[in-house]
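Only one protein chain is missing from this complex, and each of the others stays in its spot.
Here the chain labels run A, B and C in written order, and each chain numbers its own residues starting at 1.
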Amino acid sequence: MVDLRVEIVPGLVLKNPVLSASGTFGYGREYASYFDVAKLGAVITKGLSLKPKIGNPGVRITETACGMLNAIGLENIGIDSFLANELPVLQNLGADVIVNIFGNNQNDYAAIAAKLDQVEGIRALEINISCPNVKAGGIQFGTDPESAARLVAAVRKATTLPLITKLSPNVTDITAVARAVADAGSDALSLINTLLGLAIDLENKRPVLGNVTGGLSGPAIKPVALRMVYQVVQAVSIPVIGIGGIASAEDALEFLMVGAAAIEIGTANFINPQIGIEIVEGIRDYLDQRKYLKITDFIGCLQS
Amino acid sequence: MVDLRVEIVPGLVLKNPVLSASGTFGYGREYASYFDVAKLGAVITKGLSLKPKIGNPGVRITETACGMLNAIGLENIGIDSFLANELPVLQNLGADVIVNIFGNNQNDYAAIAAKLDQVEGIRALEINISCPNVKAGGIQFGTDPESAARLVAAVRKATTLPLITKLSPNVTDITAVARAVADAGSDALSLINTLLGLAIDLENKRPVLGNVTGGLSGPAIKPVALRMVYQVVQAVSIPVIGIGGIASAEDALEFLMVGAAAIEIGTANFINPQIGIEIVEGIRDYLDQRKYLKITDFIGCLQS
Amino acid sequence: MYLFTGKILRNRQLTSDIRHLRISAPADFCQQSAPGQFIMLSCNDGLFDPLLKRPFGILNRGENWFEVVIKEVGKGSLQLGEMKEGAIVSGHGPLGNGYPEINSDLNKDDLTPLILVAGGMGIASIASCLLFSLKSSIKAGSRVLLYGAANLDELLLLDEMKESAPDIRIETITDDGSSGRQGWVTELLETELQQYPEALVFACGPEPMLINVQQVLRKVSARGYLSLENRMACGFGVCLGCVQDVTGIDDDGTVESAKVCTQGPVFPADKVVF
Partner (left out) sequence: MYLFTGKILRNRQLTSDIRHLRISAPADFCQQSAPGQFIMLSCNDGLFDPLLKRPFGILNRGENWFEVVIKEVGKGSLQLGEMKEGAIVSGHGPLGNGYPEINSDLNKDDLTPLILVAGGMGIASIASCLLFSLKSSIKAGSRVLLYGAANLDELLLLDEMKESAPDIRIETITDDGSSGRQGWVTELLETELQQYPEALVFACGPEPMLINVQQVLRKVSARGYLSLENRMACGFGVCLGCVQDVTGIDDDGTVESAKVCTQGPVFPADKVVF
């Protein structure tokens, strides 16, 4: 049987490359009724901030063609409550945990990273510098290579945990941001976060979402995500985690073929809560049938 | 009955705001078997260059979730053949013609604009500075405000025709490019061109498209297009033409509500060759039912 | 919670745009479903338009089937509503917390009077109380359904409810007076509460109606539960798309946000902050 293990960072070996995308997996426990979440490569938590955050008012989600817009606004229970009430549950479930973090400013990011530094049971941090739905929470860092690099350098200093920086697709040249944060000490990159979009409520003459704009996710964005992963893999030498519209093992394999070291499943979790484990198994079957011994032989096998 | 006329530029009044998007309407004549193309606000031609262009080799189109990728590569018959063989046909059909142009460099753009300057029967030029599928053809101009402005200024000098500059969505801040080309003398803007995307052929381990990447169009991109039109309308004082995923009168009305002075229909033409006229009629019915006397009362009526 | 595929066993047209579907389901799912709970449904496996599953109240259930009423308002409900017998749907449920269990022992004298209030499609949720739990526990007079709709045609499932709960009193009211009085269902509620001030109220309907119900209940300090229908992406508590401001879930009176899908859709009426 094919060996699905992937090494994201020296020392951070995941049992397989299938992770849950932040904000689409709650804090993990809800999925435990559907499958053994310990079987995922890792569970990435909803984005966490130093203090609890209540998120955006009004309508927060709306469906678009093969996609959805969300403007949750990074609602979360705050890092303290997470550590007290959620992390232990995840650990009991046997999950490998990656914590997604964000802050209002550089100090916040550094503070939360420092706080998590020595916490037992956290495998890595994913730094969200790309949420389009709140002024804080990243987008202003994520679209400018220099600010992004400064932020990552600050977080780098605050923790010894492996750092995955999550990039925004709402940029002219994602490779510039990618290189900048790689140089600033990020151990890996994950991309893409959502594309900024708008939906209109024609009858009521107003934006559907309370926040006006929202983040576009789902199958609709897969071609853009694949393209960006393809570009970034060529631009940096650190591992890249692919995200965007993945809804089947084939989708996941496409990202891996392009060179992603792992992938995250987002919106598809909402439609089928078991999709995570189905994709793990689908990847295994696909590679077994084709007699791969290790998944790392498949990763990046795109011919050009 | 509601008055559907819109003034795009002083002097350029179109009978209604429904235009065909470049590259999805051929040179117009193919559609004449399906409806009276003179009933469109205008026909925008396939992108034309000084010399004929043969386009990209290999697979040129592929479907994605609620969208499609194309890498046609700006294949066209060249401006001379267009003027000799196609423009007369369009004029016979009674169509209002807007010519979409591109070049390899600034001089090309200026030369083709100059050539069309005094041609009878051309209502305006749409300058494509945003095709993602060829190195020439715009994308390098379209993503940098300064190059875009220089290009537009050069074209501006070469012609007295109204100029519509077509913007790329593959940028961090589309309002920066919009402002730059407005300042450089563009009379109007159209957006969005396609998003750069990639599709993978898993079995053959290679990109589906001969050109590797392609431009994403269709309903999938509508939320991004609406957001960008919304942003640009607020950023500039020249008219904005909305494009991206429009497939129904409701879609078109959403762009108009956000403030677009007109809209272009692209990919939807492929699925239903009569969609253009159906959208004109759908808009008319919608506004008539709501007792609008002129469409300009509806344009920009979004509440915030 | 179960993920399953079921078959359309029956598709009955109630009005031009409302369908009553019976769908096959695993016995465990059926057994565990309670009135006021809902199910997420889709019927286009492998295609992404529509993308998300859609929430519908579980109207009724038997040993190996359940029923929903679907009003066709957009592409998802249209696709589901037009399914033919034999077609396959994907279901995920039962989800959420339904109405609280109430004393249904007819031998007890202190049977709490119950007022069910439905507006429009809210009947899908409210009728579930009559179709699969209160069946035999209605004491004449003490239990009533107040049902408002646009017009006579839009009053749904009356026969089914009467058959299932013969002793229920049903009062209707319509926007156009084509059945019952012309007016709002909350007018009926006020009258009813004058007679039974100690009654428990279950209400489901459009938000303006629920706001009204809440005000009426507050005025007379009556107890009640409201079933909400916020937009949902996941239906099981992981997207935070469906949140509603509520007070005092932790009983300290401060406003916090609750997930309608897992903490609701049925909430104590006095806790909901509209």
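By definition in this document, contacts are C-beta pairs under 8 Å (C-beta built on N, C-alpha and C of every residue); 3 or more make two chains touch, one makes a residue touch a chain.
Please read these numbers as outputs of a predicted model, since none were measured by experiment.
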Determine which of the presented chains are touched by the chain that is not presented, and list them. A, B, C
Option touching the unshown chain, where B:Met68, B:Ile127, B:Leu195 or B:Val212 are the choices: B:Met68
Full-complex contact with the absent chain, from A:Val2, A:Ala42 or A:Cys66: A:Cys66
What chain A residues would touch the chain not displayed? 65-66, 219
For chain B, which residues lie in contact with the unshown chain of the complex? 23-26, 30-31, 33-34, 46, 54-55, 59-63, 65-68, 70, 72, 75, 218-220, 247, 267, 269-274
Absent-chain interface as seen on chain C, which is shown: 44, 46-50, 75, 79, 84
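The definition used in the following text is that only the chains that are shown with their structure count from here on.
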Overlap of the chain A and chain C neighbour lists contains B
What is the distance, in whole Å, between the centres of chain A and chain B, each centre taken as the mean of its C-alpha atoms? 34
Could you give the separation in Å between the centres of chain B and chain C, each centre being the mean of its C-alpha atoms? 48
Any chance you could list the residues of chain B touching two or more other chains? 65-66, 219
Residues of chain C engaged with two or more neighbouring chains: 48-49
